[in-house]
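Shown here: the complex without one of its protein chains, the others still in place.
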Amino acid sequence: MGQVAWKGLFLSLFDYKTEKYVIAKNKKVGILYRVVQLSILAYLVGWVFIVKKGYQDTDTSLQSSVITKLKGVAFTNTSELGERLWDVADYVIPPQGENVFFVMTNLIVTPNQRQATCPESSSIPDALCYQDQDCPAGEAVVAGNGVRTGRCVKDRDSIRGTCEILAWCPVEKRSKPKKPLLANAENFTVYIKNSVRFPKFKFSKVNVLPTDNKSYLKSCRYSTEHPYCPIFVLGNIVRWAGSDFQEMALEGGVIGIQIEWNCDLDKAPSECNPHYSFSRLDNKFVEKTISSGYNFRFAKYYQDAEGVDYRTLIKAYGIRFDVMVNGKAGKFNIIPTIINVGSGLALMGAGAFFCDLVLLYLIKKSNFYRGKKYEEVKSSSRKSLSSPTLNGNQSPDQLGGL
Amino acid sequence: MGQVAWKGLFLSLFDYKTEKYVIAKNKKVGILYRVVQLSILAYLVGWVFIVKKGYQDTDTSLQSSVITKLKGVAFTNTSELGERLWDVADYVIPPQGENVFFVMTNLIVTPNQRQATCPESSSIPDALCYQDQDCPAGEAVVAGNGVRTGRCVKDRDSIRGTCEILAWCPVEKRSKPKKPLLANAENFTVYIKNSVRFPKFKFSKVNVLPTDNKSYLKSCRYSTEHPYCPIFVLGNIVRWAGSDFQEMALEGGVIGIQIEWNCDLDKAPSECNPHYSFSRLDNKFVEKTISSGYNFRFAKYYQDAEGVDYRTLIKAYGIRFDVMVNGKAGKFNIIPTIINVGSGLALMGAGAFFCDLVLLYLIKKSNFYRGKKYEEVKSSSRKSLSSPTLNGNQSPDQLGGL
Partner (left out) sequence: MGQVAWKGLFLSLFDYKTEKYVIAKNKKVGILYRVVQLSILAYLVGWVFIVKKGYQDTDTSLQSSVITKLKGVAFTNTSELGERLWDVADYVIPPQGENVFFVMTNLIVTPNQRQATCPESSSIPDALCYQDQDCPAGEAVVAGNGVRTGRCVKDRDSIRGTCEILAWCPVEKRSKPKKPLLANAENFTVYIKNSVRFPKFKFSKVNVLPTDNKSYLKSCRYSTEHPYCPIFVLGNIVRWAGSDFQEMALEGGVIGIQIEWNCDLDKAPSECNPHYSFSRLDNKFVEKTISSGYNFRFAKYYQDAEGVDYRTLIKAYGIRFDVMVNGKAGKFNIIPTIINVGSGLALMGAGAFFCDLVLLYLIKKSNFYRGKKYEEVKSSSRKSLSSPTLNGNQSPDQLGGL
């Protein structure tokens, strides 16, 4: 190619090529297309931009730290334990104040257990026996507390007994509690301190609002009137989760405390506030099946003067609180904005495609418009003088337009 | 502008404008384009809609609560501890029954440790000494148990000894166990209760299926035949994770129990079921390096009659189980459906672009088609009578079509 040709090529690079359009003076399809355009525009502006804030870059990988601290004491007076006061170190397990904590509301205490032999609890089906042969020595009782010694222990005059076992003796008595021991726990309070950080935007916030009024933070209680007070009454939490505290305290359960941060960082940082919600996490639905509620066993170990181990076994019923934090932050960013506008416009193309289908195949004069839209060219044909755009005799093309 | 002009403008708003197409009667490119269209359609229908369920709105931020409960007892008879029975309160740490629990399978017990001075263990390199000067008083032994007092303690006739330290004495003996003490733990069972909730769809489910048959839930064991039974035998879990229980029990390890909920809420709720999988999380790969397996030390603290503290140090080996729940739920929603159809159609545009490249630059008669596709107009040119669409002498345009 000569120099002139190269120059021409180069210049033609800066010619602007634009699609040629056919104006179909058909009001029905025209109105249809405008309606489609407006719907897409409304979707784009209303949903993508206003509701979903599509012009923002978002960060959902927040770093969160939760510190919890309970306050409250309860006094009990039972025949088994006598007068006893329960404080935080007694009823919170584990004591560390992490995002999951358990408040003991009821308990079955089996004191002074020692490694020895004793009859298995009669409430365990597998331990029932009529004679020593029913208790093969060395075999563990299924769902029981120990290993059989080979003896069948009967009350006198009784023909049925339970196998003697080697275990922590005496074994726990299976007595379902009638009312929660620490019913008072309803009035305990928990202070929840939650710091979040959105690493992408280097933005941190705490759920404890800065205030000059120290006594406010000592005396306030979270409620709809005090949505930013970080101190919660346990009874309220359970009620807001849709359960009854006394009922839950008896059998135990799990409550979720959701803290949600939904921050629009295009606004002032003070507008970024936590939103709390409460729900019961252990489905009550299965309460009729095994292991309803929430309980677990733990032991306190002691040694007597001879150095022999003994323990106090505690079956603790109570409420586990799971503090779950999630959130997202958004900030204006040009890239998601462009992408959302671009994909909105691409949707317009889909709308045009749909209207084309109507114009070319569904209306009366579609044959005429098809002829106008599609200009047939054949490389092998002699050049005809009449413009091909005027030629109406199209090939049948019902499916070809897709 | 006059009123007529405004009316014309308004009416012209409802003219439908549609792109003008050139029909190139070239079968090769035509077939290529149909193949591209069909591929995109197949991708859209097969992958986006059927496999990825692109017509659904999804919720992956599930709220989950896990309650675990172990059952089982083990009997051991060692020279150190004598006859001893281990129950849940003894071997599960922590006892709360959360989603992470540790089952002790082996242990080194160092009873009756008191704050005193004693020689450091000889297995610690930093504590070896030949004379008192090797033991600078007040300096902690690196990776050791205490602070040097300044004396070097030697067995008689020995020229090498270990530094005397102030520590909990006597120090732990570094004897690697030969076989797991609680080998029986293989038969222990764990009941895993997992409630999930998809907040976006207000849908809750538990992994314990509702059943009238209570005894089924008490006696069933999870297996491929019983995929919805929530009771697992520890030995099976370890085997399914690809490890050997007895080997793991000796040195410890971490097993992950994944519960996956993949719910199509367009179907019946009963079709939304958990899927369990098991994997070993501590890579065995590094077992040859330091700190292989999984173990930790804890102590039980006692006071004697004089109120002096002493403790029993326990180095516990065992298996930590991490229950991890994840899932997603999907439900038909018009917005993702439209977006996916729209972006599929946009892809068709990309396909057309590709075929244009072939038509205009790669086939023999591309020069002819280029002339037909691009209609050159110049604002400064006199209006010629011959239609520009017929004029074939295009400017060279190899690159310009992009």
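Going in written order, the chains are labelled A and B, and every chain counts its residues from 1.
As a convention for this text, contacts are C-beta pairs under 8 Å (C-beta built on N, C-alpha and C of every residue); 3 or more make two chains touch, one makes a residue touch a chain.
Everything numeric in this text was worked out from a predicted model, so none of it was measured.
Undergrad: Going by the contact rule already stated, which one of B:D57, B:D264 or B:D322 would touch the omitted chain in the full complex?
TA: B:D322
Undergrad: Of B:Y130, B:Y216, B:F332 or B:F353, which residue touches the hidden chain?
TA: B:F353
Undergrad: Among B:V100, B:A183 or B:I338, single out the residue that touches the unshown chain.
TA: Counting the whole complex, the residue in contact with the absent chain is B:V100.
Undergrad: By the contact definition given up top, give the residues of chain B that touch the hidden chain.
TA: Counting only chain B, the missing chain is touched by 1, 5, 8-9, 11-13, 15, 17, 19-27, 29-34, 43, 47, 93-94, 100, 102, 115, 138, 140-141, 143-147, 166-168, 254, 256, 258, 279, 281-283, 285-286, 289-291, 294, 296-299, 301-303, 305, 307, 311, 313, 320, 322, 324, 326, 343, 346-347, 349-350, 352-353, 355-356, 359, 369, 372-379, 383, 387-389, 402.
Undergrad: What residue numbers in chain A mark contact with the hidden partner chain?
TA: 11, 13-26, 37, 61, 63-65, 67, 69, 71-75, 83-85, 87-90, 94-98, 111-112, 191, 193, 195, 197, 204-206, 208, 210-211, 214, 217-218, 300, 302, 304-305, 335, 338-339, 341-343, 345-346, 349, 365, 368-369, 372, 374-375, 387, 389-390, 395-401
Note that only the chains that are shown with their structure count from here on.
Undergrad: Roughly how far is chain A from chain B, centre to centre by C-alpha average, rounded to an integer in Å?
TA: Result: the chain centres lie 16 Å from each other.
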